[in-house]
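Note that one protein chain of the assembly has been removed; the remaining protein chains are unaltered in position.
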Amino acid sequence: MSSEIGNMLHLSVFGESHGRGVGAVIDGLPAGEPIDLDELQRFCDRRRPGSSHLATARCETDVPEFVSGLHAGATTGFPLCFLIRNADVRSGDYAGFTDTPRPSHADFTAAVRYGGHADMRGSGHFSGRLTAPLCVAGGIARQLLARRGVLVGAHLRAVGDVEDKPFDSRHLDGRELTAPGERSFPVISEEAGRRMQELIERVRAEGDSVGARVECAVTGLPTGLGSPMFDGVENRLAAALFGIPAVKGVSFGAGFDASRMRGSEHNDPFVMCDGRVTCSKNDAGGVLGGITTGMPVVFEVAFKPTPSIGMPQRTVSLSMGREVDLEIQGRHDPCVGLRAVPVCEAVAAFVMLDLMMEGDANGTVRNP
Amino acid sequence: MSSEIGNMLHLSVFGESHGRGVGAVIDGLPAGEPIDLDELQRFCDRRRPGSSHLATARCETDVPEFVSGLHAGATTGFPLCFLIRNADVRSGDYAGFTDTPRPSHADFTAAVRYGGHADMRGSGHFSGRLTAPLCVAGGIARQLLARRGVLVGAHLRAVGDVEDKPFDSRHLDGRELTAPGERSFPVISEEAGRRMQELIERVRAEGDSVGARVECAVTGLPTGLGSPMFDGVENRLAAALFGIPAVKGVSFGAGFDASRMRGSEHNDPFVMCDGRVTCSKNDAGGVLGGITTGMPVVFEVAFKPTPSIGMPQRTVSLSMGREVDLEIQGRHDPCVGLRAVPVCEAVAAFVMLDLMMEGDANGTVRNP
Amino acid sequence: MSSEIGNMLHLSVFGESHGRGVGAVIDGLPAGEPIDLDELQRFCDRRRPGSSHLATARCETDVPEFVSGLHAGATTGFPLCFLIRNADVRSGDYAGFTDTPRPSHADFTAAVRYGGHADMRGSGHFSGRLTAPLCVAGGIARQLLARRGVLVGAHLRAVGDVEDKPFDSRHLDGRELTAPGERSFPVISEEAGRRMQELIERVRAEGDSVGARVECAVTGLPTGLGSPMFDGVENRLAAALFGIPAVKGVSFGAGFDASRMRGSEHNDPFVMCDGRVTCSKNDAGGVLGGITTGMPVVFEVAFKPTPSIGMPQRTVSLSMGREVDLEIQGRHDPCVGLRAVPVCEAVAAFVMLDLMMEGDANGTVRNP
Partner (left out) sequence: MSSEIGNMLHLSVFGESHGRGVGAVIDGLPAGEPIDLDELQRFCDRRRPGSSHLATARCETDVPEFVSGLHAGATTGFPLCFLIRNADVRSGDYAGFTDTPRPSHADFTAAVRYGGHADMRGSGHFSGRLTAPLCVAGGIARQLLARRGVLVGAHLRAVGDVEDKPFDSRHLDGRELTAPGERSFPVISEEAGRRMQELIERVRAEGDSVGARVECAVTGLPTGLGSPMFDGVENRLAAALFGIPAVKGVSFGAGFDASRMRGSEHNDPFVMCDGRVTCSKNDAGGVLGGITTGMPVVFEVAFKPTPSIGMPQRTVSLSMGREVDLEIQGRHDPCVGLRAVPVCEAVAAFVMLDLMMEGDANGTVRNP
């Protein structure tokens, strides 16, 4: 396999940046689930190029055509396939990279892996454009989850070294969770957002780019989802999140900070709250032993800076076998993390819905 | 599924801490691979309790019995099953945790997930003891990899805020890679090692524990392994590594630091070196677009502090539905990261061997 | 999962009979494999409605649009998606079957399985139309196999009780294997073919239908493909073949006849032939212990008679909860087996290519 993921709910993603289109098949959706296409489009629009002047200037309407699996406004139980046509394609922008691979891009590894046969125009199947079908799939999953009281939200936790406030993972209501995603710039603190935007503007003006971190949370989950050792919540989310282009790290709860703590500091006493067992701090990010605690699942995703920058760079010519200068034209996001916010939500929604379906099958999802 | 992982090479782990034993089935090993049992034992001994006065006092010889799949010193091609009997079991130490779940442990989530039926003596299937079969499986994979020129090594990158030197991921030879694992304390810098040991001694004396980071690298890999979007090297390693108890974060190359960088700083020009295409810095950790670059694959794993500490803690009594005091007796590692060093190597070896086998099947693994 | 199959090579089929179209994603194809689209179309045309006056009168050109994974006439290594639009749709013909399920059809089980939400117009995802994407996928696999010396052929072994000659599975050359498929009526014996056509004409005139058996063979396979116990050649082919609508039985070699034989009669001595080890009779159908012997893989597939017949039948009205009369209009094949001949070839080609790729990964495919 390769561009496929999921156990009960199976996603198969296809398409290239400058081919006919991108899309996916979702196999295993329950039948009879209404899908609100307007709401879905609004969600997908959050990642669309052109939705922000801070992102690439490529213009795509990105309206999915539903080929199968959707009838009379609801899922049929048959495999759901959708297709998003590519419209605004300028392959000339990318003509040369097969021979002179862009630094920190997949041009070189793709050339080796696919023996030069891959359609790498516009980065091919490695393009950020492949996050469009992830958003459609995850946007569908979000609707099923919301109907079951499970909400997914994310925000830009940091751009370079400018940090947003973190989610309050102990007391996180639906409003706080989803508000950042509804803003034109997806942060909690408007002040932090302003500084992030300034930074992105600045690196763009310099022909440079900058990395980012996205924090994502899922609330309303039942206790008891996930199956250790290798089908736990963390394994499953990480396996999926590393499928988003430019992701270089994934952590849960206190994450890498936990590695610097004492047990007495990190440990999180159980307490009673409204008659339910809950954690004091949720440092575990909602997962203990791979299984949901019933508190919000909270994780961070680290994005490297966009490798396509306007500045001159060095690379090699594969045909000549020697080093050459490279200047990348084309339209690129100065910060991939910005548009990745809804993509992280989408991937999380898909994985959590899959885990919910498995939880039903296990027949053991309940708070004691 | 749950305690299973792998595509071509499939691992199925079983066992509980205080039951009859632990073990695994490995299905898909090539036939005719000699296994040096002495070397395997030496590798497994690196994680064994009792191998260091800094670890738990539980004493197990941990010699696997090979039930199937191994004949005349070599793999047969049939499923390989091994069993490690539990010997030194003191279940009384853990009697009470079903009702009063230890903070930041899986006691509570297991109680919900398995409806109170799980055999949680000694933490059951969540115990660090389950890393013993991971080491046997990975130790076998290491031997197959070594025969193909692929080496795996790891070291304690940090204990709390005491840091070891990182691997030089640009120029990493086999000697530098494997030396830390052969030391009694697995670090590069002896000075850092001394300070880590002092820290571990100190937290143990205080009845406390401390988190850690492990850095692991794999050298000698061909270019072109891994299949994006979801079967890339990062997806597969992360999915497996989060199966090790206490892991809360996984990152590749510059990892979370990449999120703070500019593209001009992070980008890694391709250069020619001895007639081969290679990267200048290996900030990508050996993976671009989910596919190996041919440089060392380098990743970090964050471990939380051992949740079982000697200090008094608060938790709830599930039966009484109210908060109570808890004091944990028993034998515990003050720093799980220490014994996790060979475990990370084992998991990485298993995953990389699986990816090598798939690479053969793809028929496209070559440097152009 | 549901409409997905394959290990190294993964097929995900989608679409409904009267929706927008049908298609599939093939994930895992090697890169750089030329695909001859004319040859592919000729193969697909063998199952197309309208290709024979003995089949349904529905007229579809069935030309796949390749959305991804194919570039400059060859596979790219990225997921290959194709779409076949539905054109000649008369849903009115099927309007009533949601309430009055057709006997021996999936109308009733689909109503229960999908809670009445499935788009069952034209039988939805259960329609024989779903064999069109199987033919495209298998037709692509056929071209890769042929390039490696592996050929796939099939013929109508029987229609009702009219039997064709079986393949000579001991000495089966490419010519004999593929000749039936190239004829307008896919049989070995023209005389048998004439009698079968008469029978089909007769049952059609009576408003009835008739069952059939298809015999399929694969030649040129290496010895050593397949992994017992559950990934053997027979397991894998059977799992896929039962995905073809109307299949009720699958057997290999002597099949059910073997159950009536003595060992001394069925046993098949090994002999030397041109310096190679081979079997005397190939009663095993090319598979021993789930692994290819190097002789042709030969199997039979039993098709039930088309359940949609013109004669009046009895069924129940689900809404009224009582028995009612039913008359089925619409266009139906009087013998599904006829058009199933290339479909069996297609499914066999896909599975055998997957097994070949796994065999490469095992690294053990050779004749000693």
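Order of writing sets the chain letters: A, B and C. Residues in each chain are counted from 1.
As a working rule, a contact is a pair of C-beta atoms (placed from the backbone, for glycine too) under 8 Å apart; a residue touches a chain by one contact, two chains touch by 3 or more.
A quick note: this is a predicted structure, and the numbers were derived from the prediction, not measured.
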item: Identified contact with the non-displayed chain, of C:V67, C:L172 or C:A302; value: C:A302
item: Option touching the unshown chain, where C:D164, C:D283, C:E345 or C:D360 are the choices; value: C:D283
item: Residue among C:L9, C:C44, C:M196 or C:A240 that touches the chain left out of view; value: C:A240
item: Residues of chain B in contact with the chain not shown; value: 1-4, 10, 12-16, 19-23, 25, 27-28, 31-32, 65-69, 71-72, 74-81, 83, 113-119, 124-125
item: Contacts of chain C with the absent chain, listed as residue ranges; value: 1-5, 7, 13, 101, 103-106, 108-116, 125-126, 130, 158, 160-161, 203, 208-213, 223-224, 226-232, 234-236, 238-240, 242-243, 245, 247-256, 258-272, 275, 277, 279, 283-285, 287-294, 300, 302-309, 311, 313-316, 318, 321-323, 337, 362, 364-368
item: Residues belonging to chain A that touch the chain removed from view; value: 8, 28, 30-31, 77, 227, 357-358, 360-364
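Definition applied: only the chains that are shown with their structure count from here on.
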item: Centroid distance [mean C-alpha coordinates] between chain C and chain B, Å; value: 45
item: Distance between the centres, which are taken as Cα means, of chain C and chain A, whole angstrom; value: 39
item: Distance between the centres, which are taken as Cα means, of chain B and chain A, whole angstrom; value: 26
item: Touching two or more other chains - residue numbers and ranges from chain C; value: 28, 31, 77
